[in-house]
Structure formats: C-alpha cells, structure tokens
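Let me begin by presenting the structure, written as structure tokens, before commenting on it.
With one protein chain removed, the remaining protein chains of the complex are shown where they sit.
The block that comes next holds subunit A.
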Amino acid sequence: MKNESSYLPAGLPIPVAEADGLSAPYLAGLQQGRLLVQRCTHCGCWQFGPEWICHQCHAFDPAWVEVAPEGRIYSWERVWHPVHPALRERCPYVAVLVELPQAGNVRMVGNLLGDPMQDVRIGADVVGVYEHHPETSPPHSLLQWRLR
C-alpha cells in the first residue's frame, strides 16, 4: 500500500465521508483496493454517487457491490490553469470521466495516467489503478485510470 507515485501533487483536499456517512463504504473500498458501487437489490438499478434511496424504485439503502475497475472514456479535459496552490507547478494535467459498462454505465471522474499532452480519445478503454495515500491524515485512496 506504499504510495510510490501519485498523479497530482500532495496538498489537495482529502476526500472524507459526509457527516451522515453516506459515501463511507465507497471510500473504505478504495482504501482496500476495491471499487464499490451502489446497486438496488429490489430493481437492480445502479447509481453513483451514492444516495440513501434508489432513484428508480425508491427502495431505501441500496446495496454496495464490488465491480471491476474497467471502463471507457466518456469525456475528458486538459487543465491548464491551476486553481489550487498544490497544482501551481503541475499544469497541464488530464481529468477523465469514465463510464462503467458493467455497472449500468455509471460514471466517475479520475485522472488519466501518463503524458498529460497525450491525445485523449472518447470511447477508449481504460482500467483503474488505485492510488493509495497512507501518509495523509486521514489516509485515503483515489481511483485513477490508464489506457488498456
């Protein structure tokens, strides 16, 4: 779990669960190298980010299920203007929006590993890479993506 490399420099805000704990299973899963997404046990609907209720059938407390961190690029952006002190020397960098076909096409934002000036193609297949940060307080993990 040692953090050998991270895509963005240290110092960005650390993701933590809300006071009511809604996203705690997702964040804990990342720290264990597992991608957990909500799926309603009643109607099978996938949803992300987490909610207390299934938006399709209105059953409460959708289940968390583990899915493979595999997807394809739905959209992307290359960021040139740093808006946080930690990013001052790091621009440009690439953020991608990845859809997960095996999980109802829910989408999540991450960074695309590799050359920040690479050509990014919508529809390209990507696989998830867990980026662990045991050194932060509290510790946390991110889910990044690289081209398959």
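The rule we apply is simple: a residue touches a chain if its C-beta (ideal position, glycine included) is under 8 Å from a C-beta of that chain, and two chains touch if they have at least 3 such contacts; residues count from 1.
The definition used in the following text is that contacts and distances are computed from a predicted model.
In the listed set "Acetyl-CoA acetyltransferase", "ABC transporter, permease protein", "Cytochrome c-type biogenesis protein CcmF" or "Formate dehydrogenase gamma subunit", the entry agreeing with the UniProt name of the missing subunit chain is "Acetyl-CoA acetyltransferase". Interface note for the absent chain: among A:His42, A:His58, A:His84 or A:Arg148, the touching residue is A:His84.
Only one of A:Val109, A:Val129 or A:Leu147 touches the absent chain when the whole complex is considered: A:Val109. On the side of subunit A, touch with the chain left out of the figure occurs at residues 8, 12-19, 23, 27, 47-50, 55, 74-81, 83-84, 87, 90, 92-93, 95, 97, 106-111, 122, 138, 140, 142.
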